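Of the protein chains in this complex, one is absent; all others appear in place.
Every chain is named by a letter (A and B) in the order it is written, and numbering of its residues begins at 1.
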Amino acid sequence: MWPDLAAHALAHLGLAGSAMLVALAIGLPAGAFAGIFGPVRNVALALASVGRTLPSLAVLMLLLPLLGVGATPAIVALALLAIPPIVIAVDLGIRGVPAGVLDAAAGMGMTATGRFFRVIAPLALPVSFSGVRTAAIETIASATLATFIGAGGLGDDIVRGLQTNDPTILLAGAATVALLALAVELALGTVARRLEART
Amino acid sequence: MSEPAIRFANATVRYAGADRDAIDDITFDVMPGELVVLLGPSGCGKSTLLRTVNRLVPLDGGKVEFFGSNVAEIDPVELRRNIGYAIQAVGLFGHMTVAANIGVVPSLLGWKGDDIDARVDELLTMVDLDPARYRNRKPRELSGGEAQRVGVARALAARPRALLMDEPFGAVDALVRAELQRELLRIVRELRTTTLFVTHDVEEALLLADKIVAMQSGRVEQIGEPSALLDRPESDYVRTLFHAGDALYREYFLHVRAEMRER
Partner (left out) sequence: MNVTRKHVLAALASLPALTRCAGLSPSIRVGSKNFTESFVIAEIYAQALEKAGFTVMRRFNLGSTQIALAAMQRGDIDLYPEYTGTALIDVLHLAPMQNPHALYSTVSREFAKRYDFVWLKPSPMNDSQALATTKQIAAREKIETLSDLAPKASSLRLATIQEFLARADGLPGLQRVYGGFHFADVRTYDIALKYNALLGGKADVASAFTTDGAIATDDLVILRDDRHLWPPYNVAPVVRRQTLGSHANIAIVLDGVSPRITDIAAQRMNAAVESAHKDPADVASAFLAGKPF
């Protein structure tokens, strides 16, 4: 059981990690646009609010006719679920930059891109990062669903435990997911504290 | 006659949906080295007028000239890097040290690192903050007065030809405000920087201004030296604003003005 558990844990992290990369690639710019451009914000936040409430299993099943089974649809589903908290947090972080700071930055002759990368982004970072943390923990938990579409991970152990009525392996799988989530939470928490100390 | 530092010629700004113009056909000059105060109640257009100089507000009519050039024809980013801008909220960048904040415009202009460091020390000294103690502080560690001093230092960092100030001392207590007013006067007289200063505080205007532009509802009511507005108000508005006929008031302010300029 143990070597399998370790292999599944590695696969689990792989799925969650890939999904987070995709989610960041889409969510960070989307959140930035939402934070800066009013009309975009309304659309983006509406979509994000809906996205947050979708049950992960439903998303997985909805993607089935489009992407079939396997690791790819699993990663797409997990990424789709991770994007809303990231967008919401980045938008919030950007809108939290005081108006006076933006006025001063413009008035002193910083370009729009200069203002974004040298003032807005660094100041929005702590709040944005908290969204990334939330998304990461949720992704690790949700990645248990990958087992339903043949993408492996610790869901395999949980389902094995359920289907064979074996509480040991069920608990082992579930506990490992919890441990992974905790480890990620601690690591990202340390980063978050460092970021907050900067401002 | 020397060329004006800032010239407003029929400057007009309209806001969509408003029943009157924010600024209506304003014309006057600010000469080099002058400290001109735009004075009026909130909503009179004084801040808007100030911000037409560095193009944070676009004109809908007329023009603004900066040392002979129409600001509309200068690249706005270039323009702003050569005009100091200090606001009530200060707007210091919280993730940067005091030194880095002050050094922003010089660094945008491509100054060398050593030159920037030297300039930062010079400016901190000028605003009466010990460089050794303040260089590496973060904005959140500063009091209101200290933050505003850093804001002024930041505005003066690249040796701008003019300084725009929007109610910079409005958010500090009276004692600190008095100190800052004295400091500012000393600095701009020493540097001979043309300064356009917005306030709603009549006393502050009387103490600081070489010329006062009294505004109401987007229009100029009267322009003149403080003594002119005190002695020869041209409208009821100005009369009331400056307590016309109150000799004690007049004496007090002219006295304090003179005293501030002796130091």
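The definition used in the following text is that contacts are C-beta pairs under 8 Å (C-beta built on N, C-alpha and C of every residue); 3 or more make two chains touch, one makes a residue touch a chain.
Quick caveat: nothing in here was measured; it's all calculated off a predicted structure.
Student: In the intact complex, which of the presented chains make contact with the chain not displayed?
Tutor: Across the whole assembly, the hidden chain touches A.
Student: Of the residues A:102, A:159, A:174 or A:195, I need the one that contacts the missing chain.
Tutor: Spelled out, the listed residue whose C-beta touches the missing chain is A:159.
Student: Return the single residue from A:7, A:64, A:99 or A:179 that touches the missing chain.
Tutor: A:64
Student: On chain A, what residues meet the omitted chain?
Tutor: Answer for chain A: residues 64, 68-70, 147-152, 156, 159-160, 162-166 touch the chain left out.
The working rule: only the chains that are shown with their structure count from here on.
Student: How many angstrom lie between the CA centroids of chain A and chain B, rounded to a whole number?
Tutor: Computed from C-alpha means, the inter-chain centre distance equals 47 Å.
Student: Quick check: in the complex, which residue numbers of chain B touch chain A?
Tutor: Its residues touching chain A are 51, 54, 56, 77-82, 85, 87-95, 104-105, 108, 138, 140, 151, 154-155, 164.
Student: What residues on chain A touch chain B, complex-wise?
Tutor: Residue list for chain A touching chain B: 98-111, 114, 119, 122-123, 198-199.
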